[in-house]
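For this view, one protein chain was removed and the others were kept in their places.
A and B are the chain letters, set down in written order, and residue numbers restart from 1 in every chain.
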Amino acid sequence: MAYPADLKYTKEHEWIKPDGGTASIGITHYAQESLGDIVFVDMPKVGTELTAGKTFGSIESVKAVSDLYAPASGTVTEVNGDLATAPERINKDAHGSWLVKLKLKDPAELGSLLSAADYEKFVAEEGGP
Amino acid sequence: MTGKIRKATRHVNQNEGLIFEKSSPGKAAWKLPPLDVPEVDAGNLLGASERKDLGHMPEVSEIEIIRHFTRLSTWNYAIDLGMYPLGSCTMKYNPRVNEVVARLEGIANGHPYQPERASQGALRIMKTLSECLIEITGMDAITLQPAAGAHGELTGLLMVRAHHESRNSPRKKILIPDSAHGTNPATAAMVGYAVENLKSNSRGMVEVSALEAQMNEDVAALMLTNPNTLGVFEQEIHKIADILHAKGGLLYMDGANMNALVGKVRPGDFGVDLMHLNLHKTFSTPHGGGGPGSGPVAIRKFLEPFLPRPVLTTKSDGTLGFDYDRAQSVGRVRSFYGNFGMFVRALAYIMANGPDGLRQTTEDAVLNANYIRKGLEGTYDLPYSTPSMHEVIFSDRVQAKRGVKTMDVAKRLIDYGFHPYTTAFPLIVPGALMIEPTESESKEEMDLFIEAMKSIAEEAENDLQTVLSAPHSTRVSRLDETAAARKPVLRWKPEGS
Partner (left out) sequence: MRYLPKSPADREAILKVIGARSIDDLFAPIPEEYRLKRDLKVPRQMAESEIVEWFRERSRENGDGLCSFLGAGAYLHYRPVIIDALISRGEFLTAYTPYQAEISQGTLQAIFEFQTMICELLEELERMVTPKTACVLIQSPNFFGTIEDVAAIAEIAHRKNVLLVVSIAEAVSLGIVEPPRQADIVAMEAQSFGVPPSFGGPFCGIIATREQFVRQMPGRLAGQTVDREGRRGFVLTLATREQHIRREKATSNICTNQALVALMVNIFMTTYGKVGLRELAKQNLAKAAYAAQQFGKHVKVLFPGSPRFNEFVIATSEDPYAINGRMLGNKIVGGLPLKKFYPEFGNASLWCCTELTTRTAIDTAVGFVAESERSIRSAKEESVEEVAG
């Protein structure tokens, strides 16, 4: 699996795609594959303040549930409503299915996140696909 | 569905629809006696609160109900059909005499509020069972109120909290080994405690040095299952208890696996402060497809003031009664006195066994688990070589290399006539096969089971697809759980609505 170079990654298997002062957040291909068929995403409301490294929701498959960790701090400006009725989109295209959009508090925070190459290496070490 | 002609395309027994699909106006399975008091006008008495319609409640005849549920019943596996080796669940024989005595008129129809002098029979049953359970656990007192094991845990932790608060030492944490049942952390969280995990060592036991490092004055209790979920007896139990007690913490024992100990060793003798029992596991009350259960909590003397209200007592005139006047009680944890019907069954089981039978039962349960361990060792991977008590845990490490996971082996086992073992638990064993035969299996039945498991391991090598697409002998094949969870359909609705 090629991890897109324009995204930044976390060790909790989230990706973040910066776009000026805002960014969209999702889970990685590796994460969706380990979860299996995703059935539900519990997401924050617009206006919620996220703190980098803290949980902001959860994502469920039939027999597993994973917390979602914010890759960066900021305020939720948009929530992907399509996922409420069609969470399987994440399985089909994890890097194209954003969960929430953020207004970043400090874009510099992204500097400490993993690049695509680093993340790929990290996943390989974890014994991933 | 009326007016629509249905053809028998499969065996009718295999094709039973929902009861609503058999309903039509005017069919009835009930008959009330004539009213011996004047009729009333519901509208007059109830006004706007009168209900006019009961929607789509079914209208069917008695024979249809009998056939409907009898047909449904044949789609279930049951202990009465064969071995049910669900690890941790203790699926033992449910004696029929238990059911008979629970249905005796004065027992089944006893009202919880009838006067104490007309309740001496029920109170005597509770008293006798309490005495037996106190003796079996080696504890000092007991409450029968909790409705099931997890509820027992909740009751126990409420008492732990009350104990610490009474000593002005409110604490924040509960320690739980990583091999524990999910109920333990869930219960701790419900009581408002933070959960701290305790890593198991390579022998599958609590690492005493780790416990020592994590133990401090903020720890209210350790919740420990013994034997633990790997079927392993915590040999350093006395050290564990000492470490906790030295810093004022309590040792809570999850008694889910008490069937490995009854008559052989008593938790009260190895340092446990409080514990719950599952009457539906160790004491043979039926699981009934998921309940009812009963989860008495046995305690040491110093916790007695905190017992849930009311407490069963012997009065000065020798009769039994309830004491409601308990200032330090954690309060009621259930309406009335608990799942009384289960007390009756558990006591009947203890009486049928006696001290010798209870001990033999425990010995046979451990004997059986070790027989299966011996039979399957070498065929399935044994992640922990520590001696097994009442259950044995294998992993799918060998078969997984061929793409066969524990769930696939489990589903294939159905075709051989056995209920699957517990899959994917405990969490510390990747791909776990958790097998608990209980004492209720004969050597012949276990030999068949071992043969079946070996045969499936062979199929995993030579006939992969047969395993991966199992079961083949059931009314339905593997069901789409993903679809069920994505768009939940939790009730029937009439067509077109």
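In the analysis below, a contact is a pair of C-beta atoms (placed from the backbone, for glycine too) under 8 Å apart; a residue touches a chain by one contact, two chains touch by 3 or more.
Treat the numbers as computed from the prediction; the structure is a model and nothing was measured.
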Chains on display which the left-out chain touches in the complete complex: A, B
Contact with the hidden chain (one of B:408, B:439 or B:459): B:439
Missing-partner contacts on subunit A, residue numbers: 39-40, 42, 60-65
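Just so we're on the same page, only the chains that are shown with their structure count from here on.
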Parts of subunit B lying in touch with subunit A, wherever the complex brings them together: 424, 481-482, 485-486
Subunit B contact footprint on subunit A (complex, rising order): 37, 39-40, 60-63, 87-88
